[in-house]
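Removed from the display is one protein chain of the complex; every other protein chain stays in position.
Right, chain A next:
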Amino acid sequence: MPRASSKRKSSAPQNPPAVKSSNARSGKAKAKEIENFFDKYANGGIIDSPDGIVTLCKDLELEYTDVRILMLAWYLKAVKLGYFTQDEWETGLKTLQVNNLSKLKKAISELEKEVRTPPNFADFYSFAFRYHLTEEKQKNIDIETICELLNLVLGPQFRRQVDLLIDYLKVQSNYKVINLDQWLGIFRFCNEISFPDLENYDETQAWPLILDNFVDWLRENHR
C-alpha cells in the first residue's frame, strides 16, 4: 500500500514569488500562500498519506495518530480518510486565517480547545466515525478500529468508561462491527450515565443492545 516514498516538495510551477512578497495582506495573495502551502505536501492536487500527511504531521511535530490531526480533518470537513483535497485545505485554512506552518501549528492548539466545547465535540465525535467509513456504502467499522477511535476521541475525557468498554468489546462475541447508531449511543452513555455505579442506567430506555450487554457485563464482573 505505501507508495514509493519520494518526498517531493514543490511541483507548483506557475506562481512567481513576486506576488507573494508584495501585497501579503490582500486576500488574493493570502490565498496564493495557502495554495503554496498546500503544494508543499500535495501530490497531484491532493495531500494524501503516506507522502503528504506524514510529512505534514512531521512538520507540525505531531504523530500521525494524534487526535489533533483528526480534529484538523474535522475542521477542514475532510471527506476521505487520509486525504485532504485542495478545496478542503484552502477553505479551511482561509477560515483559520492560516497561510503558513507556524500559524498552522498555533491554530491547531487553539483548535483543540474549540473542538472540545460541547456542541462542537458532539459533531466532531460523529464525524470521527463517518470519516472512517472508507468504502462506498460502508456502514460499520470493525471492533479493533473502534477501540482505537474510542481511545483517541473519548479517552481523554472519559478514561474509565473507555478503558472498560474497550475491554468489553474485545471479549464479547455478539458484535464484530459497530454502526453509527451504536457509536453515538456510546457517547450519550458516557455523558449521561453515572459511572462507575451505573445508578441511572435503565434498560427499558432504548439504549443500543450492545450497551445493555456492556452494563450486564460490568455488573457481573466489576462490582
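As a working rule, a contact is a pair of C-beta atoms (placed from the backbone, for glycine too) under 8 Å apart; a residue touches a chain by one contact, two chains touch by 3 or more; residues count from 1.
Everything below uses one rule, namely that contacts and distances are computed from a predicted model.
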Options "Cullin family profile domain-containing protein", "Ribosome biogenesis regulatory protein", "Short-chain specific acyl-CoA dehydrogenase, mitochondrial" or "AP-1 complex subunit gamma": UniProt name of the undisplayed chain: "Cullin family profile domain-containing protein"
Residue, one of A:Asn36, A:Asn120, A:Thr145 or A:Asn179, that touches the chain absent here: A:Asn179
Touching residue (missing chain; options A:Lys58, A:Lys77, A:Lys106 or A:Lys139): A:Lys139
Missing-partner contacts on chain A, residue numbers: 139-140, 179, 181-182, 185, 188, 204-206, 208-209, 212
